[in-house]
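Structure below; questions to follow.
What you see is the complex with one protein chain gone and the rest in place.
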Amino acid sequence: MQVRTLFFAAYRDTVGTTALELDLPEGATVGDLVVHLRRRGAPFDRLPEAPAVALNRTLVRGDAALAAGDEVAFLPPVAGG
Amino acid sequence: MQVRTLFFAAYRDTVGTTALELDLPEGATVGDLVVHLRRRGAPFDRLPEAPAVALNRTLVRGDAALAAGDEVAFLPPVAGG
Amino acid sequence: MSAPAERSEDALPRAVIVSSPIDPAAVLARVGHRSDGAVLLFLGTVRDHADGRPVSGMTYEAYETMAADVLQAIAEEAAARLGTPRVAVVHRVRELAIGEVSVAIGVSSPHRDRAYDASRYVIEEIKRRLPVWKHEHFVGGDARWVEGEPLVPVGEGAARRAGGIR
Partner (left out) sequence: MSAPAERSEDALPRAVIVSSPIDPAAVLARVGHRSDGAVLLFLGTVRDHADGRPVSGMTYEAYETMAADVLQAIAEEAAARLGTPRVAVVHRVRELAIGEVSVAIGVSSPHRDRAYDASRYVIEEIKRRLPVWKHEHFVGGDARWVEGEPLVPVGEGAARRAGGIR
């Protein structure tokens, strides 16, 4: 299944892209996606092992299940205000 | 010696005047002034025995000494803001 | 919003008692600075009710000469807590209508903790120390002096709390 990953701020600088389409096996979780991505090697292996992730604009834990068409955003520590 | 007394808000309503010139003996204190005033009888005896008093625009205790020309203000509990 | 004033009137911290309407934007314009990250504006406004009864307006009476001194002292104490001189306070007296601004407090500082602390300090000290009294006009025609805080000379604390008229 296809999911769309987004990278913001320092994470975008790290991976060198704002968005990436990924193909993952059915039943994959957010945690699986992170492992999958980091296994691609540089520069993705420079993302943290347990980054903050939003699934369809809501923060989730690593065990959250993915579905086709989901939007998965990697969020560095925030500094609004 | 002459001193000028001022009455504000509820105290003005009580005594029926905004200001009063008083003649006091040399060496009189703020406490003496209050006693002197209350001894005049109604309506002055309806002022509290120990009201908040400002001497020349500074809050003082009853033992503060008076001098000719002083301004002595009787201040009800305040409610600014 | 406010016309350019002479130097002494621009100097901060600055506190004034006025009888004309307060312009919140002018108070805001007095504070803020390139080195500040936090600006806070507090407005006290006249409410349309008190103790469950409808209110039609409020008259603020002040011992104006003393109130000006006390308000300036409060602004200076707040500036010391704040760590910047950027404190501007305006308190209005005389007749006020419902919704009108009775007091405006502007502060700014590099960090927000101190801005909130200083703003709160000013309003609490105003309520505790400013020689101002509120005459509340109820719909229907009667009026009363709003119950207040007994003034206490510096250093006396709560032990000697002057009583109201009994």
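Going in written order, the chains are labelled A, B and C, and every chain counts its residues from 1.
Throughout what follows, contacts are C-beta pairs under 8 Å (C-beta built on N, C-alpha and C of every residue); 3 or more make two chains touch, one makes a residue touch a chain.
Here the structure is a predicted model, which means the values were calculated and not measured.
Engineer: Which displayed chains does the hidden chain touch?
Structural biologist: A, C
Engineer: For chain A, enumerate the residues touching the unshown chain of the complex.
Structural biologist: Those residues of chain A that touch the unshown chain are 6, 8-11, 13-14, 46-52, 54, 57-61, 73, 75-81.
Engineer: Tell me, which residues in chain C touch the chain that this view leaves out?
Structural biologist: The list for chain C reads 24-25, 28, 32-49, 98-99, 108, 110, 112, 115-116, 119-120, 123.
Rule of thumb we're sticking to: only the chains that are shown with their structure count from here on.
Engineer: Distance-wise, how many Å sit between the C-alpha centres of chain A and chain B, to the nearest whole number?
Structural biologist: 75
Engineer: Taking the mean of the C-alpha atoms as each chain's centre, how many Å separate chain B from chain C?
Structural biologist: About 26 Å separates the centre of chain B from that of chain C.
Engineer: Using Cα averages as centroids, what's the distance between chain A and chain C in whole Å?
Structural biologist: Averaging C-alpha atoms per chain gives centres 51 Å apart.
Engineer: Hunt down the residues of chain B that sit against at least two other chains at once, touch-wise.
Structural biologist: Residue numbers touching two or more other chains: none in chain B.
Engineer: Out of chain C, which residues touch more than one other chain, so two or more?
Structural biologist: Residues: none.
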